[in-house]
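The complex is shown incomplete by one protein chain, all other protein chains being positioned as in the whole.
Note that the chains are named A, B, C, D and E in the order they appear, and that numbering of residues resets to 1 at the start of each chain.
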Amino acid sequence: MKMGSAASSIASNSTQIVAVTPKDGPESIESHFDEAVSVFGVLDEVRKGELEQTDAYIVACFGDPGLYAARETTRAPVIGIAEASFHMATMISSRFSVVTTLSRTKIIAEHLLKNYGFSEHCRRVRAADIPVLDLEKDDGGRTLDIIISECLRAKKEDEIGAIVLGCGGMADLTPIISKEVGIPVIEGVTAAVKLAESLISLNLTTSKYGDWAFPPQKTLKGSVHSLSITDSYQQLNRRYISS
Amino acid sequence: MKMGSAASSIASNSTQIVAVTPKDGPESIESHFDEAVSVFGVLDEVRKGELEQTDAYIVACFGDPGLYAARETTRAPVIGIAEASFHMATMISSRFSVVTTLSRTKIIAEHLLKNYGFSEHCRRVRAADIPVLDLEKDDGGRTLDIIISECLRAKKEDEIGAIVLGCGGMADLTPIISKEVGIPVIEGVTAAVKLAESLISLNLTTSKYGDWAFPPQKTLKGSVHSLSITDSYQQLNRRYISS
Amino acid sequence: MKMGSAASSIASNSTQIVAVTPKDGPESIESHFDEAVSVFGVLDEVRKGELEQTDAYIVACFGDPGLYAARETTRAPVIGIAEASFHMATMISSRFSVVTTLSRTKIIAEHLLKNYGFSEHCRRVRAADIPVLDLEKDDGGRTLDIIISECLRAKKEDEIGAIVLGCGGMADLTPIISKEVGIPVIEGVTAAVKLAESLISLNLTTSKYGDWAFPPQKTLKGSVHSLSITDSYQQLNRRYISS
Amino acid sequence: MKMGSAASSIASNSTQIVAVTPKDGPESIESHFDEAVSVFGVLDEVRKGELEQTDAYIVACFGDPGLYAARETTRAPVIGIAEASFHMATMISSRFSVVTTLSRTKIIAEHLLKNYGFSEHCRRVRAADIPVLDLEKDDGGRTLDIIISECLRAKKEDEIGAIVLGCGGMADLTPIISKEVGIPVIEGVTAAVKLAESLISLNLTTSKYGDWAFPPQKTLKGSVHSLSITDSYQQLNRRYISS
Amino acid sequence: MKMGSAASSIASNSTQIVAVTPKDGPESIESHFDEAVSVFGVLDEVRKGELEQTDAYIVACFGDPGLYAARETTRAPVIGIAEASFHMATMISSRFSVVTTLSRTKIIAEHLLKNYGFSEHCRRVRAADIPVLDLEKDDGGRTLDIIISECLRAKKEDEIGAIVLGCGGMADLTPIISKEVGIPVIEGVTAAVKLAESLISLNLTTSKYGDWAFPPQKTLKGSVHSLSITDSYQQLNRRYISS
Partner (left out) sequence: MKMGSAASSIASNSTQIVAVTPKDGPESIESHFDEAVSVFGVLDEVRKGELEQTDAYIVACFGDPGLYAARETTRAPVIGIAEASFHMATMISSRFSVVTTLSRTKIIAEHLLKNYGFSEHCRRVRAADIPVLDLEKDDGGRTLDIIISECLRAKKEDEIGAIVLGCGGMADLTPIISKEVGIPVIEGVTAAVKLAESLISLNLTTSKYGDWAFPPQKTLKGSVHSLSITDSYQQLNRRYISS
């Protein structure tokens, strides 16, 4: 999986990247609906990760699906790749644009920018209008060319200093896009890895005081039953307190 | 179910209210996590509703979980009870406060207010600090008294003209709270029923042009498989076009 | 009067629409000045309506002139057609554009969007650049064509899901515009009727607690004398309290 | 009239202050309604002023009623006392508070602050809760004491550097309030005089390009007939162009 | 120096303009860096001015460099030419555009607009893309033509009523630009002179209560030593209190 490779390539020696594709959900995320139905998988993987005492989680979809919910279920840092790339972009440019895949998902990026506080740092959210899975295809560079063209338009028209790539599937293309476009290009998967490592170094974990405290203990019905917040799940998380 | 009763009591004669509790998910929603895991049920019910040619949907949880995703999957209007109550509140008061259940969910209401554009119309989000299911208990009015006290504090301190009740479970209590507090009290379930009826009367349906168009056809894996967007599901929805 | 017809056509059976044109003021509203001088008529009609125990008022000019002042003078709901259309638009589309008459009135719509909280839901306020009264003329569909063209430009360029028509005079044209443009088109007069009916059903009236309380009793001088807030006017309004 | 005196006392030698009380409207402005019904008088006085080739107008009520409408009807600068005081306050303090008369009018100041862009410069709008006309009474300094107390509370609690007095009727009290409170106190009537003089010195007049252009020629019906925009009125204003 | 001439030409008879170019710093300001290194000169001149009991200061660079710092070091009003022009522009037009010199400094104007609260009053910040010192050259009107062309584009495209010139070096060109463009053109140096005179007339001085109080007494090291806040400097400023 190329996102895992991108993550591993940037990680510190002491960091082990475990790349997982949730067993439940859509193959690509291209709508509010896809986002919504991918959350189950995100929460499921965090839950599994807790059993393995995972140090930090990265939600590797540009819509950061289930981010706050995931944070409630663990003390480990949870980083979304959209937020990660926005944070990084503001430190190396005063204004940036986002280049994402489908037009219909631009609104998702706009919502995130607003909620994270970066609306004014982003001049424009652009779409290359390519389906996410085309990023996986060997099409002789056609998809890559489309993305680069959109990035060049952003560079020329948007009064920006950097570009944020709006899809985790572009992770492996970042170096070549960056080279062709000639301005800094930020990609979220790698950015998130460094931010997660940073938080761990700083001994900063998701606050369990206030609205990201563990969810109230509760049995879930039906197909989401496996995610129930049980007493033993909460015990599991108490490991952090003793340490 | 008292939300269904509240809805029915306010509905027009020609409106049939079908109150359903999703078979999957939490019994009450008191965290980002509970919100997230309730979305499956919301989407599942809309899907079932489509088979029955439902005219409009109401998401009867104050966090409006899955609202945009649900809208993508149908042409019928989908109304959240939080948005419904905010819309109504601004038409009868220049400023309002929200009184919800648990403190930890105040942030959810704040996010909604911001995303819907009502942040400045709301002076304060307050919590009565009662678990949602206490609203179902027969406790001799103790829970009701706590809510009324918080509403009276809001009336006295917040420079408001109206109060929005921040939980669907308070639907049946609205008349008595309103009477005790002496200013307009808005409750979302009933508000949403009237807004849904209004949209239908106006022949206004969820726009299928732009970012709330039907989600791309896609097979979902694992536990969310039943929600897959298939060709036949999309056919189903084309009924609106022919008419 | 076509706005009255539009209103009546959408109203519930139990609702009686009384369409009035104030005897004072401009024939059309196309500037801040026209807005300002139309307020007398709005307040005068509400005052007359109170004698007839009117249940709700609609201010049928897209600038919502005198809205807050009118609300102070009655317990009955008062709905502006601009606010009504904005509320409805946000429930069926994530972003909309406004198509109004003259360019010089675009700023009025922008101010309303900002004050109501809908600035970010509206991508753009557009003007077809036609005088309001041209909407009354039989010009063989020329004016209609201009409006439709502007709506189609909005659909193509603005990344929207719906269009709000920015003039009450377009009320009767809505169905044909909607059909030609192929996305939901919201018109304020009809939207306001349904919102007014909704508030009445919900037993929600303009809050008299806080800044929309009845104005202080006061004798007005000169040409506005007839609007004076007298003791007997206030008595009149007390009917709501006893009931 | 004390506002006229305050204005004259601050005006340049070459400036003649003509203080007028409109013959139509309320004696004091204490609600949205009072604001609305005072606009006729404002527009009437500007119209009369145009016949006398007045160089600039000041709307001496803290709600700046009819400001944009008045600007449309003349090329001469029109300054509201609220805006005037906000402008001045931001140049001598990073944050200020407003102290006005009645609580119910606080919302009017909040709307102005928002529309003018000064919301974040104002920490708090406070009310001394005194009727406007009490400012005219000889009550042995009781009203003055109440205002000073509220100003001192603002100084102590609001983290401000200056106070804006939120009522034209306080114009003559400014020096004593300022002395007692010990921080800069800004009053709008005097501030507006200096801003009007400044604009005239700078040869800056209300832009007639765009949305403050003269209103379309139009005959008004009924009680506002005298304000009709006639051909001769527009001719009158063309004096500016020839010069 | 032409900025001095522009200032003198507009000043009241009783106002003496002392135009100074700091002995330290860049010849023109065309970047964040230039802004930063010009602050020393600004503070140095204010310090010298205090010895001469200067009544008010104008920072005559459109980035308003060192404005808040300068205000801390004196009770006299300190006005930046950017803020001055923004204030004036909002009183004669509902929306304006800025026309500045180099593209790279547009972000500086955007930051100021945001911090001063005028972001929504400004439709667009435009650059004529001319180096600042070209404004000093005798190039047969070429630079002037470029500026006028950009202003005309703003007039045509931006839906504005006025233009703000974004560089002090354009001060002498204002009358001709204004004449050619045909809408009000605001220039900051002259605007600042009138605002400074206004504040002095109003007896309003920089608040010394709160965050613009005199800086804590402190000896500065190295090349900025001469700016140290000493006891005698603070004594100097106490002159205002005794008076």
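One rule holds in what follows: a contact is a pair of C-beta atoms (placed from the backbone, for glycine too) under 8 Å apart; a residue touches a chain by one contact, two chains touch by 3 or more.
Just so it is clear, the structure is predicted and the values come from calculations on it, not from any experiment.
K.L.:
Please provide the labels of all shown chains that the missing chain touches.
P.N.:
When the entire complex is considered, the left-out chain reaches A, B, D, E.
K.L.:
If I consider the whole complex, including the chain that's not displayed, which of E:32, E:124 or E:153 touches that chain?
P.N.:
Missing-chain contact among the listed residues: E:32.
K.L.:
In the complete complex, the non-displayed chain touches which residues of chain B?
P.N.:
Residues 103, 106-107, 114 of chain B touch the chain that is not shown.
K.L.:
Which chain E residues touch the hidden chain?
P.N.:
Contacting residues on chain E, toward the hidden partner: 22-28, 30-37, 39-41, 43, 66, 68-69, 71-73, 103-108, 111, 114-115, 131, 210-213, 215-216, 218-224, 227, 229.
K.L.:
Which residues does chain D use to touch the chain missing from this display?
P.N.:
Listed in rising order, the touching residues are 94-95, 120, 159.
Definition applied: only the chains that are shown with their structure count from here on.
K.L.:
For chain B and chain E, let me know how many angstrom lie between their CA-based centres, rounded off.
P.N.:
For chain B versus chain E, the centre distance works out to 52 Å.
K.L.:
Provide the list of chain C residues touching at least two other chains, using ranges where the numbers run on.
P.N.:
68, 94-95, 103, 106-107, 114, 120, 159, 210-212
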